[in-house]
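Here the complex is missing one protein chain, while the rest keep their positions.
Here the chain labels run A and B in written order, and each chain numbers its own residues starting at 1.
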Amino acid sequence: MVAKRLIMVLLCLGVMAAPAFGAAKDVIYASESTPKSLDPHDTTDTYSGAIEKAMLEGLMGFDKDLKVIPLLAESYTFNSAATEFTFKLRKGVTFHDGTPFNAEAVRVNIARLMGGKLKRSSLMKPVKELVVVDESTVKFVLNEPFGAFINTVAHPGALMLSPAAIAKYGDQVSKNPVGTGPFIFVEWVSDTVKIKKNPGYWGGAVKVDSISFRPIPESGSRVAMLRAGQAHYIYPMPAEMLKVVQADPKIEIIERPSIVERYLILNTRYAPLSDPRVRQAVNYALDKQAIIRIAWGGAATEADSIIPPNLQFYKKQSPWPYDLAKAKALMKEAGFENGFKVVFLTPNPSNRLRATEMVQQQLKEINITGEIQSMDVASFYNKLEAHRADDPGLPPFIAFGGWSSSTGDADWGIRPLLATQAFPPALSNFGFFSDKKVDELIQAGLVSADPAVRREAYAKCQDAAWPLAPWGYLFVDTLIAAKSKTLKGIYPLPDGGFSVEQAELTD
Amino acid sequence: MTETQATPFRIAWYKFKQRKTALVAGIFIVLLVLVAVLAPVIAPYDPYAINYSLSKLPPSAEHWAGTDLYGRDILSRILYGARISLAVGLTSVLAGALAGVALGLVSGFFGGFLDGLIMRTSDVLFAFPGILLAIAIVAILGPGLVNVVVAVSVFSLPTFARIVRGSTLALKESLYVRAARSIGASRKRIMFVHIMPGTLSGVIVYFTMRIGTSIITAASLSFLGLGAQPPTPEWGAMLAESRDYIGVADHMTIFPGVAIFLTVLFFNLFGDGLRAALDPKLK
Partner (left out) sequence: MLKYFLKRCASIVPVLVVVSVLACGFVRLLPGDPARMMAGPDADAATIQMLRAQLGLDRSLPVQYVAYMGNVLRGDLGLSLKTKLPVFQEISLRYLPTMFLAVAGMAWSLLFGVFFGAVAAIYNGKWQDHAAMLISVSGISLPQFWLGLLAIQLFAVHLGWAPVAGFTGKWSELVLPSFTLGATVAAIMARFTLSAFLDVLNEEYISTARAKGVPERRVMWKHAFRNALIPVVTMAGLQFGFLLGGSVVVETVFAWPGLGRFMIEAVAVRDYPVLQALLLLYSFHFVFINLLVDMVYALINPEIRFE
């Protein structure tokens, strides 16, 4: 016990005394969020997932436009019923600890996910069993037809860990991830993660020596780091500070449309909010353009469906205009002319706080009042995840939420948020929205592999869900990152993550 | 011409006047109180009136201090903010002082077990850095200015108690008090009429300094999202919510920042001046 403590202290001292990186090519990435876990099977946030993707790979992956591409699998086939998916694995790939990547490795990983205890275990729910056909071929046999299974396999929740690491570390693999990717895990100290180049990467030469992911939650400090040359890449680049950075010749700004949608989670279990008219009133009372302009620095476009336009199978709906009179009329009709009290929950990064304040200001006009509770992002999600449908005193809340579908597919953009089976703790339907028709349509899109069938199902699903106003619809982010001109090859992905494999530092 | 008598008060006043900074500070404080009281009358706009089309305007003839993010007039918010800062400062410190003085008197006067108990408890309270104690209290009670007041009074308490206890212990043995006792004055009378006034000089000085601290603490709590809740025009909250606009719309941070700075500075200088005036050791 004492020895362990001594080692801890020495570790700290060692870290503190570690010399500066010297003349090596080390990239510093300054982020807003802190990593929650480095175990891909137990990760729910985009930031952690993106760091994992630099070190670990899945059978399939995504390119920079979120199209599915083969990664550790060279090719795949599936039967016409979409119940069996066979993957031919890439040969000659090894994990960072020397373990060979093969069908057995895949089996271990999938078994771990299917074991049911981890946050992303639900990804493998459609799977009945994994068959090892031979050393480099595996076959997933599904319970039911599932057209988007390829996207599931490409999800960062299904990244491959070294079986030796799983055996050695068990659940602590979150602090010791070992994969096949372009970068090798070095350390995760306090909130900073450092990864270094994998010289034996099968996918080609890695051009930088290391990358450090340093969370700098304070927007002003993050921008300052970039301007002072102490960070090479920052994300998010706060839109309200663009003016300050645009004038700097050493800095380049990257703007991309995203698949990150922001919305107000309405607790539909709570009496007034369970009435769709009240929820519609909320939507009419929100002046989304103002919120975008003022709280978000203009870096967004108004949402016009439950999923963002860049997501597969999106169908445009008619956006709710800002119409205060109509909002008041609806409230009156529902019997809540005098309004009611709620709690506004929000994570504390300043843009979200501002947006929630504006929501508070605007909803006051229809007599929905309440205080704002803000907390750091991790705590915010912990809080929402802890609610249960049958909680007796479930508070009436309006929470500032957001989501990006990390599979690029409509299913993952709708089902975890609006399906009845997605109530926490299973998935992220934090508002406990439940509608039979919507459930049916989600299911219809899920089970078919035929794009035409899926398109129609999702179109109908959006048509059905939109008017029911499960959320206060807000907007779709425009991702803004800023980087030093000496850095090439890192860019933001539409889901809010990032790609670093091609990172390169020029002098 | 009659000679003016050198009463303690006059001596103190003379020494106070000597320190120009303290005098200026005193004048500023009086002005601040006036502003706070008259805010509803002199504020040009409603501090809560939102107008998104007027967002972030720099100072102009219509808005002398410009507008904030939501189009609210900053000058009006600063004026109303004066009320809030003074109210928070005064009530929190007053509450802490009253409790602290009472406990200190009792502790010093009676001694023994009671003294030990009170001092140990205040030691425990004293052990926590003020801001962390404030956060802890706000965590239980919830965010908001009322709870900020509670938190600040709680962490001001131990020092007041300690100061008063110290003076009480010294005064208890003074000739003056022993004389009162020998006449047969009741304990209560001795405590409140004879001892307490002697402890007051230390209390007053600490009191003024504490006001500054409580304003800063309220501002820090607002920065952390635990203090004044929107749309309260508390200076710290105004500063905190504008900090992303440094370099873009500096007027939004400068006005509340300077307001806090000057107020706290002058309270501190005033307190320094008081201490100098009341302390026989200083020239």
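Operating definition for what follows: a residue touches a chain if its C-beta (ideal position, glycine included) is under 8 Å from a C-beta of that chain, and two chains touch if they have at least 3 such contacts.
Fair warning: this is a prediction, and the values are worked out from it, not measured in the lab.
*Asks:* Can you tell me which of A:Glu218, A:Glu252 or A:Glu333 touches the chain that was removed from the display?
*Replies:* Final answer for the missing-chain contact: A:Glu218.
*Asks:* Which is it among B:Pro40, B:Pro58, B:Pro129 or B:Pro197 that touches the chain not included here?
*Replies:* B:Pro129
*Asks:* Looking beyond the chains shown, say which of A:Thr137, A:Thr192 or A:Gln502 touches the absent one.
*Replies:* The one listed residue touching the chain not shown is A:Thr192.
*Asks:* Over the whole complex, note the residues of subunit B touching the chain we left out.
*Replies:* Residues of subunit B in contact with the hidden chain: 18-21, 120-121, 123-124, 126-132, 135-136, 139-140, 212-213, 216, 219-220, 223-224, 236, 239-240, 243, 246-247, 253, 257, 260-262, 264-265, 268-269, 272, 275, 281-283.
*Asks:* Considering the entire assembly, which residues of subunit A contact the chain that has been omitted?
*Replies:* 1-2, 5, 8-9, 12-13, 15-18, 20, 30, 116-117, 119, 121, 171, 175, 189-192, 212, 214-218, 220-222, 224-225, 227-230, 375-376, 378-379, 382-383, 385-386, 424-426
Just so it is clear, only the chains that are shown with their structure count from here on.
*Asks:* Of all residues in subunit A, which touch subunit B in the complex?
*Replies:* Subunit A residues touching subunit B: 219-220, 238, 240-241, 243-244, 287, 290, 293-294, 348, 350, 353-354, 357-358, 360-361, 371-375.
*Asks:* Under the stated contact criterion, what part of subunit B meets subunit A in this complex?
*Replies:* Going through subunit B, the ones touching subunit A are 50, 52, 55, 69-70, 143-144, 225, 229-231, 241, 243-248.
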